[in-house]
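Note that one protein chain of the assembly has been removed; the remaining protein chains are unaltered in position.
Which chain is which? They are A and B, in the order written, and residues in each are numbered from 1.
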Amino acid sequence: MAGHSEDRGGLLGNHYVRIYVLLLALLVVSIAGPLVGERLDTEISIFGYSIGLGITLTLITAFGIAIWKASLVVKHFMHLSIERPIAKIFLAASVLLLALFWGGVAPDVQLHDGRMWENLAAKEAVVRGIVDDHYADEEHAADDDHADDPAHVSLVPTHKSTDNLLPGGYNLAHAGFWTVLILVAVGTNAVAIMLSIGVLILVFETLSHIPIVRRLLAPLVGIAMRLPGVGRIRARLLGAG
Amino acid sequence: MRPIATTRAATGIATGKLAVWWVLASEVVIFGGLLASYVMFRLGHPEWADAAAVTDTTIGAFNTFVLLTSSLTAVLAHQAAERGDGPKAARYLYFTILGAATFIGVKTYEWWYEISHGYTITSNGFWAFYYSAAGLHAFHVIAGAVIMAFVARDAAKNLELHRVELIGIYWHFVDIVWIFLFPLLYIAK
Partner (left out) sequence: MVEPAVDLTHAHPHDDHAHHGPEGWKKYLWSTDHKVIAMQYMFTGMFMALVGGFMAYVFRMQLAFPGMNVPGFGMVSMGEYNALVTNHGTIMIFWVAMPVLLAAFGNFLIPLMVGADDMVFPKINRLSFQVFFVSTIVILASLVVEGGGFAGAWTAYPPLSANETYNLTPLGSTLWVVGVGLEFVAFLLGGINFITTLMNSRAPGMRAFDVPLVVWMIVVASILFMLSVGPLLAGAIMLIFDQTLGTGFFNPATGGDPILWQHLFWFFGHPEVYVVLLPAMGVVIEIIATFSRKKVFGYRIVIFTVVATGVLSFFVWAHHQFIAGIDPRMANIFTITTLLISVPIAELCFVYIATLYGGSIRLTTPMLWALAFVAEFLIGGVTGIFLGAAGADIYFHDTYFVLAHFHYTFFPIAIIGTYAAFTYWFPKMFGKMMDDRLGKWHFWLTIIPFNMIFIPLFVLGMGGQHRRISNYSGFSELARDGFQDVRVFATVSLLIMLAAQLIFFYNCWKTWRSGPKAPKNPWKANSLEWTTESPPPHGNWHPDEMPVVYRGPYEFSVPGRADDYWPQNEPPRRDRRDS
């Protein structure tokens, strides 16, 4: 925005280059982290979940640092931090919508088990992929589907069970899913309650134009309007009219 | 001659910049929809790790370096444009376009190598997402570079300098998408 360059003067150039150097350093860390992580086999147990230190290190260095890098670019290169709130609100909304999308879809697509259902096709695909790697091409060489499929024959077998992919495995996904859903439920209920109050006030206003209703309600209105804040809320809702 | 409407700014944000924020908001959900789908499958399909192990981290890291550098030159171009130095801004923009060209060149080599070794888009789910997400991103890189060439041509004549910042913001967004694609497709094995 205007006025930005005046604020920092000649330091600006150094500032951008400093951020750039920091970004490069983070890039090195994000590559080095997983290299170390792949060689770490230590597992610790927290609350009964066994957590691989290596995989945790990999995930944190890969994605934690990606978020850090992105926030540096957003803040210092895109200058979003000094932008008007309206731009931040809408960009944040678009990111939050993705969380909502993930929360609503993951229980069906990411999980292969649910209440009274299981995704047999996906489970078979997982088993097929892992089995292929273990027994290389001996058993499946005759299988036309896979014989000419390099992704299944030329790879080094690795043990990657689902539980190791995230600390907590499916349980974490469950926890995330329910957290999102509870937030949705609480949020929408709050909105509905507020809207219902609005509807009630509208109905009340409409009815109070009918003389007999007005006469009947007059004592109640007198009491209601004396409650703290009611008059103000009513004026706010109906606009300054 | 411009309509009066284009000269107003009731929010306090210049019209062009406001529109760029809107473009980014819609781009976030486009890329986000694809990447969210990828993450769901990746968490549900541990066998994809074997396919992910094939991708070359070195090439990915080099491309990240290229994009970060081009982001730096884009922001330096914005700085020059803010000081009214159009030719300097244009020079920095040309550097950014050079970065885009390098990125695409490296990407071409990488894909050629992978495809010639039989890892095509139909090989498995991972490769389908790999080529779709990186391809959509590469399409944005190319589009950004083309627009940037027009902006740089004007900026060299000290015209429309405010556009340098707008294309810069878009470019940083392309950079951010890659910052997330890099760990998703290359690092997390």
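To be clear about the criterion, a residue touches a chain if its C-beta (ideal position, glycine included) is under 8 Å from a C-beta of that chain, and two chains touch if they have at least 3 such contacts.
This one's a predicted model, so the numbers in the text were calculated from it and none came from an experiment.
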If you put the missing chain back, which residues of chain B would it touch? 1-13, 15, 18-19, 22-23, 25-34, 36-37, 40-41, 45, 121-122, 124-125, 128-129, 132, 136
Omitted-chain footprint on chain A covers residues 84, 86, 90, 93-94, 97, 100-101, 104-105, 107-109, 111, 114-117, 119, 121-122, 125-126, 129, 181, 184-185, 188-189, 191-192, 194-196, 198-199, 202-203, 205-206, 209, 236-241
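Criterion: only the chains that are shown with their structure count from here on.
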Within the complex, which stretch of chain B touches chain A? 11-13, 18, 21-22, 24-26, 28-29, 32-33, 36-37, 39-41, 43-51, 53-54, 57, 61, 64-65, 68-69, 71-72, 74-76, 79, 82-83, 117-119, 123-124, 126-127, 168-169, 172-173, 175-176, 179-180, 182-183, 187-189
In the complex, the residues of chain A that touch chain B are 4-5, 12-13, 16-17, 20, 23-24, 27, 30-31, 34, 38, 58-59, 61-63, 65-66, 69-70, 73-74, 76-78, 83-84, 86-87, 90-91, 93-95, 97-98, 101-102, 105-106, 109-112, 122, 125-126, 128-130, 133, 149-152, 155-158, 160-162, 165-166, 173
